[in-house]
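The structure under discussion appears below in the form of structure tokens.
Shown here is a partial selection of chains from the complex, left in place.
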Amino acid sequence: MQVGMIGLGRMGADIVRRLTQHGHQCVVHDVRPAAIAALEAEGAVGADSLATMVSKLSAPRTVWLMVPAATVEETLAQITPLLSPGDILIDGGNSHFRDGIRRGAELGQKQIHFVDVGTSGGIAGLKRGYCLMIGGEKDVVTHLTPIFRALAPGGNDGPEAVKAAGQHASDDRAAAEYGYLHCGQHGAGHFVKMVHNGIEYGMMAAIAEGLNILKQADIGKHAQEVGAEITPLRNPEYYQYDFALPEIAEVWRHGSVIDSWLLDRIAGALRGDPALSQFAGHVSDSGEGRWTLEAAIDEAVPAPVLSAALFSRFSSRGQDGFANQVLSAMRHAFGGHHETVAKASVPSSKSDS
Amino acid sequence: MQVGMIGLGRMGADIVRRLTQHGHQCVVHDVRPAAIAALEAEGAVGADSLATMVSKLSAPRTVWLMVPAATVEETLAQITPLLSPGDILIDGGNSHFRDGIRRGAELGQKQIHFVDVGTSGGIAGLKRGYCLMIGGEKDVVTHLTPIFRALAPGGNDGPEAVKAAGQHASDDRAAAEYGYLHCGQHGAGHFVKMVHNGIEYGMMAAIAEGLNILKQADIGKHAQEVGAEITPLRNPEYYQYDFALPEIAEVWRHGSVIDSWLLDRIAGALRGDPALSQFAGHVSDSGEGRWTLEAAIDEAVPAPVLSAALFSRFSSRGQDGFANQVLSAMRHAFGGHHETVAKASVPSSKSDS
Amino acid sequence: MQVGMIGLGRMGADIVRRLTQHGHQCVVHDVRPAAIAALEAEGAVGADSLATMVSKLSAPRTVWLMVPAATVEETLAQITPLLSPGDILIDGGNSHFRDGIRRGAELGQKQIHFVDVGTSGGIAGLKRGYCLMIGGEKDVVTHLTPIFRALAPGGNDGPEAVKAAGQHASDDRAAAEYGYLHCGQHGAGHFVKMVHNGIEYGMMAAIAEGLNILKQADIGKHAQEVGAEITPLRNPEYYQYDFALPEIAEVWRHGSVIDSWLLDRIAGALRGDPALSQFAGHVSDSGEGRWTLEAAIDEAVPAPVLSAALFSRFSSRGQDGFANQVLSAMRHAFGGHHETVAKASVPSSKSDS
């Protein structure tokens, strides 16, 4: 098939590469000419403007947007007038599912088909394939099947796997085993991707908290502060361990219950840098974690783990600062307590920054 | 009555003052001679050693320990051999209730009565009186009633209140209305005080989080970072408020549901220093919050609020540093994301330190 | 002053009563004629329709809406066409602050002044007075001062307190000490009320968790289940306490750090019903707790305690059911574990329902 790709950042460029490798023709555009040139060298067709891109695509056209969430609206405003009824617009970025619902309706009035594709896989996706969570009209999604098969991991597995998957009663089931899925109407793809990222935050935080507990398991070796307001560690003899985190993360990858792709990542990172000293610990969040919580709240679904994971990221960026000042002020007011600046047993990103 | 007081810090000294004001005779000791002298000037009898203290008390003696949790064990080892069967030892500090159970049993073998008294009230207690949560043998606690009445807030209210309280069917009920209570056997006083402090942490954190949300309600006025990994604030028009925190804390003190003694404290602190700039936000914890959680875990009682409050204090001291580095390392490993050091919208204690 | 009141439920009726007691004239309307009649008997002027109400008020009129959040929009649509430029509309209910911003702008185009008043105090407010958090135009709020003074607790204190409060440099400061405050532009009143309720949820949960820990402190007396998957209680000797919760809640009210109006409530409830057996424990939430979290998320402010409190309420209503089924299914899948229906040591509201 023929696909126009707008946005050739890390994700957009790799998707083009993978599509090209699977025999699809990509017409590519980016605000940076060098990004276009790089993919031209790998077989894509460059387009120095959106109008040029549209002119190089045969109707009905498929145009994939892979731009930052903050610029999707503007890019849609530019590309839409250039398209014709029957064309398909894919938003593959990290958009809010509510925008997907709205955009699907707005574009539908112009007879342009909107498809929202939540895309997971990161920088590994070029080789591994991407997990694609898709929302939109059923027949439009079916029409795009060749593209999704090329991008999803199962597409690498060759005819045997295809055949085996094909024997399932349900097309959705087969698709899911490839690694792509039509999840429902407009916005469904980004809804499922949103929850995926919410889970991701929770799993990452679980691993991070656990490794931190192992890291500080030598606390019994260190002298403790003593004071009227500080309780001594009751059993220092239990915390005398110097754990080798790279090996522990590695052993968990083999046969344990927490074996996971995320654990693979941190095992790799720890192997090269056991103290993770190149990271200060200011952890960003990209939107989906927040929206997952908002959905949970709207639905009255308890999400204590997902929220704790999100809030830890906020705190890692110092956003709990004033709340902590309030606590210290109250302690001073009722107990006359002055702040004790404890020397953390591990170098803290916060006190270093 | 006659009371020996060991430990003349903030709490010990004020307890002596309040007992003295209510006509009790206090024999006082501290490792700092100046602390003894100060209370002698206010009517207490000084003792330059534990042996001297014991010699100045008539049997059966009542000795109150008000020393840091870390030194209770050592002080007990020194005083116990000087006491006689029938004497009473009170631990009024922040000891673990498990130690109270053990100490009660150990001292009981020597026919010395042990009483654990959880003491709440802080620096306000001298005037306001203390809330006393008491564990030990019933008749011993009854014997000490005059002391507890002098220290508890209700003791200020004079005969009318005494009479009114006395009309209750239950002595415990009357005592509770004074502000002291025999909670149960050895350790019961410190158990109840422990849970009190656990609740205190949760209430403080609730107030602190709420004020932080008000503080940052002007975020829509500030330029936001934009990037592939950062979601823009969807509705900056909703966050244009410059709230006057001192007045808000004050208004809540009058007729609201969250009217509380802790709110009084923060309202006072904010009045003098609206930005709380004298506090860096390194929040200590003194033991009871931790033990409360351990009890919850042992009992299989969910305590998500109390634990979140405790963990926020740990994080305020940078103890989440390595966990955050793990998160950044994972994000880099799967997404190629580099850390973005966001400029916090309020001065953060962490990035300042 | 003259005030029209629409909505004579618990809160609306008591506000009318308090205004009437302070010499203000109230014209009252409700969809239930009996509610109108009841207040007529207490001195209010009844109005059987909104048009009648408007006709009985002199311009510039002040109309106060005290209706459920779900019906504010509809009521506004009915009353607005009846009003004239210069009239004032007050929304005293539990509306979202975002609606306040919108309504302020919409009504402003018709030269009708909108004022949002977050009202705290509950059924105690009639006697105690209400804490009023107010948003809107400064001069309009100033114009309404006599009403707010009548409703706020400080209004009970008479001329001495008025005079003392008046000596403060800032009008806002004096107002806050009365118990009402102009918090800022449209929506500010409901924003501050929203955060107030968020804090309320957190404080309530802290108390509830603490009391639950005390309640189950006798767990060591009960036989424990034993099995490959269940860890035995390591130290049953530490959990042998039968705490008298009514007395403990009472003693905390006298001199403790957690002394609070909420603690007063639960102490009263426990006194009459120590097991709280009339309550099943299905805890509602009314919106503000949710919106507080959404604001925290928008602002990137960590709110782990406020979120834990909200999510506990969701769980109390069984909203965690499917998540728990997922956990059991995973445990069965990887460990072959079958569910053990533990006999809870306290009667559970959930298993009773």
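Order of writing sets the chain letters: A, B and C. Residues in each chain are counted from 1.
By definition in this document, contacts are C-beta pairs under 8 Å (C-beta built on N, C-alpha and C of every residue); 3 or more make two chains touch, one makes a residue touch a chain.
These figures come from a predicted structure and were not determined experimentally.
Student: Assuming all chains share one sequence, and 3 are in place here, what does the full complex add up to?
Tutor: The whole assembly in this structure file has 4 copies of the sequence.
Keep in mind that, in the parts below, only the chains that are shown with their structure count from here on.
Student: Just tell me the minimum hop count from chain A to chain C, counting one hop per pair of touching chains.
Tutor: 1
Student: Validating interface symmetry: for the copies chain B and chain C, is the fraction of residue numbers used by both over half? Same or different.
Tutor: Homomeric contact, same residues on both sides for the most part.
Student: By mean C-alpha position, what chain is farthest away from chain C?
Tutor: Following the centroid criterion, the farthest chain would be A.
Student: Give the identifier of the chain nearest to the protein's overall CA centre, each chain being represented by its own CA mean.
Tutor: Central chain: C.
Student: If you average the CA atoms of chain A and of chain C, how far apart do the two points sit, in angstrom?
Tutor: 38
Student: Distance between chain A and chain B based on Cα centroids, please, to the nearest Å.
Tutor: Whole-Å distance between the two chain centres: 43.
Student: So, what's the distance in Å between the C-alpha centres of chain C and chain B?
Tutor: Taking the mean C-alpha position of each chain, the two centres sit 28 Å apart.
Student: Tell me, which residues of chain C touch at least two other chains?
Tutor: Answer for chain C, listing residues that touch two or more other chains: 257, 298, 300-304, 308, 311-312.
Student: Which positions of chain C touch chain A when the two form their complex?
Tutor: Per the touch definition, chain C meets chain A at residues 257, 285, 290, 293-294, 297-298, 300-304, 307-308, 310-312, 314-315, 317, 319-320, 323, 334.
Student: Which chain C residues qualify as touching chain B in the complex?
Tutor: 97-98, 101, 120-122, 125, 128-133, 152-154, 170, 172-173, 175-181, 183-185, 187-188, 191-192, 195-203, 205-207, 209-210, 212-214, 216-217, 219, 233-235, 237-244, 246-248, 250-252, 254-263, 292, 295-296, 298-306, 308-309, 311-312, 345
Student: Show which residues of chain A lie in contact with chain B when the two form their complex.
Tutor: Chain A reaches chain B through residues 9-10, 68-70, 94, 96, 122-124, 204-205, 207-209, 211-212, 215-216, 226-232, 234, 261-262, 265-266, 268-270, 273, 276, 279-287, 290, 304, 308, 312-313, 315-337, 339-342, 344, 346-351, 353.
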